Structure formats: structure tokens, C-alpha cells
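Left out: one protein chain. Kept in place: all the others.
Coming up: chain A.
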Amino acid sequence: MPENTDSVILDSAAAATSGPALIADVDKRDKPRSLWNDAWYDLRRKPVFYISALVILFLIVIAIWPGLIATGDPLQCQLINSLNGPSSGHWFGYDQQGCDVYTRTVYGARASVEVGIFSTVGVAVLGAVLGGLSGYFGGWLDAILSRISDIFFGIPILLGGVVFLSAVKGGSVTTVSTFIILLGWPQLARIARGAVITAKEQDYVLAAKALGAGHGRVLLRHIAPNALAPVIVWSTIALGTFISLEATLSFLGVGLKPPAVSWGIDISSASEQIRNAPHMLLWPAGALSVTVLAFILLGDAVRDALDPKLR
């Protein structure tokens, strides 16, 4: 078509001139940036991210090696020290059993971190897989899974915890995490389902299908990477709430049980002595609040970085 050759040439000339400029532009800022790289870049310039990440890192380190900062033994207690206030060498004071509150608070981090990580990983895997499949395939699978998750939604988490955990009489990290996974997955499944439904209606999924891609490729290469962001954000925030849920259940006496060391147990025993020895409550409760806050702030920062609408 002769009358078009001009514009074709113009067109490619335009592409050629704009080409090098763009490339130079890219070269200045290191390598080509994926959306994940962009999110990471955003994250690295947020003070909130650093603060919360440092707190969480510190928490994980002392959960693994509590001996690093606490020399005592949380179960070696002298009743003679019962309810003694802060003193030199024992800045946090003693609890009713005469245990060092500082040592117990440090050792209590492990239970919280374990429950938080196990239940979050379990909820994320179970919820993302079930929610993702029901969103992708729809139909009767979706109908059944959605109704099942509705049933779990109907169970109040604390009431369910009291009933379930007092029935199994376990009181270990495993039983508490199992319970949280069991009642926690429907919420994530809903989020994953919504994200997958949004992603599967995008044209790039149609394009992949038009090329002849199978379900496996479409799900793993196209839908999963695009539906992951809300799952990550929600999981980060949920980790904090699961930690506080563990403390709540332990406080109620159905979660972890002594001689396990947990903030929930310590808060529970401190609450009986709140007038005589407020320092007993202050430290485990403070540690719990800071931990939960750190995860929620991290979740917020991650959401801001991953949300393309703010970009």
C-alpha cells in the first residue's frame, strides 16, 4: 500500500529516535524493574518499614536464641522473690512465683513467634490454594467451598477456641496453631478468591488461553503472580493478630499451659495481681503490643508498596 509507506517510515523513525533515549534512561537506574522490584524500591525508602522490620528481626533472633540477652532460666524461680519490684540486675522485677519477669518475657517470644508463623503459613497455603481454585474454576467447586467457608465464618473465633481447645486438651504450640489454621483459612480464601477472579478476567489470561496454555500454566504464570499481593499483605497483618490470638487463648487458659512460657500465660497470672504488682503485667503486655504493632505496620508498608493504584 504505497500511500502508507510514508507514515510507516515516520513511525519507525519515531521509534528509533525515542529508543536510545529511553534505554539511556533505564540504564541510569540499574536494571529493568519488575513490579516486585518497584515495590521493594518503594519499601526501602519508608522509615516505618525499617522500624517494624527491625523489631520483627529482633523478635525472631531472641525467639531462636533467647540466651543471647537473658542469662537466667525462666523456670528457675525462688518463691522468696515473689512479687518483688524492679531492682538492680532484675530491672523488670519478679512475678508471683518469684520468676524473673525479664527472663520470662524474653523466653515468651518463642511461643508467640512459633504460633504466629505456623498458623500464618498454614492459613496462607490452605486459604490461597482453596480460595484460588474456587475462584479460578468457579461452578460447583466454588459453590461448595464458599458455603464451607461461610460455615467457618459463622463460628466466633474465641468461643470456637474455648470449645475446641478445651476438648483436645493439648495446650501446645501445635494444637493452638492447628486451631487457628482451621478457623482462619476462610478469610484468606475469600481474599485469594477475589484476587484470582479479578486476575482471571484480565485479557492477558485470555491471550494465554488463546495461545493454547493449559490450566497449570495460566494459574502459575499468570494468575498466581498477579493475585499474590493481597495475600501477602493480609498474611503479614494476620501474623500479628494470630500472635495476639494465641495470647488471648493462653490468657483464657485454653491455649498454651504452664509450664510453657508465653506472654498470654504471664498476662493471665499478672492480671490477678494487678494492684499489688503492676510491673508483672506491663512487660509481657508491652512486648505483645509492640510485636502486634510491628506486624501491622509492616503489613501497611507492604500494602502501600504493592498497591498499584497508589503508584
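Going forward, a residue touches a chain if its C-beta (ideal position, glycine included) is under 8 Å from a C-beta of that chain, and two chains touch if they have at least 3 such contacts; residues count from 1.
Rule of thumb we're sticking to: contacts and distances are computed from a predicted model.
**Student:** Using the UniProt record as the reference, specify the protein name of the hidden chain from among "Isoquinoline 1-oxidoreductase subunit alpha", "Gas vesicle protein A", "Oligopeptide transport system ATP-binding protein" or "Nitrogenase molybdenum-iron protein beta chain".
**Tutor:** The record names the chain that does not appear here as "Oligopeptide transport system ATP-binding protein".
**Student:** Please pick, from A:Ala143, A:Val163, A:Ile274 or A:Val290, the residue that touches the omitted chain in the full complex.
**Tutor:** Residue touching the absent chain, from the options given: A:Ala143.
**Student:** Just one of A:Thr174, A:Gln202 or A:Ser289 touches the chain that is missing; which is it?
**Tutor:** Checking the options A:Thr174, A:Gln202 or A:Ser289, the one contacting the hidden chain is A:Gln202.
**Student:** In the whole complex, not just what's shown, which of A:Pro47, A:Gly89, A:Gly154 or A:Gly212 touches the removed chain?
**Tutor:** Missing-chain contact among the listed residues: A:Gly212.
**Student:** Suppose we count only contacts with the excluded chain; which residues of chain A make the list?
**Tutor:** Residues of chain A in touch with the missing chain: 1, 4, 7-8, 11-12, 14-16, 19, 22-23, 26, 31-36, 143, 147, 202-204, 206-213, 217, 221-222, 225-226, 308.
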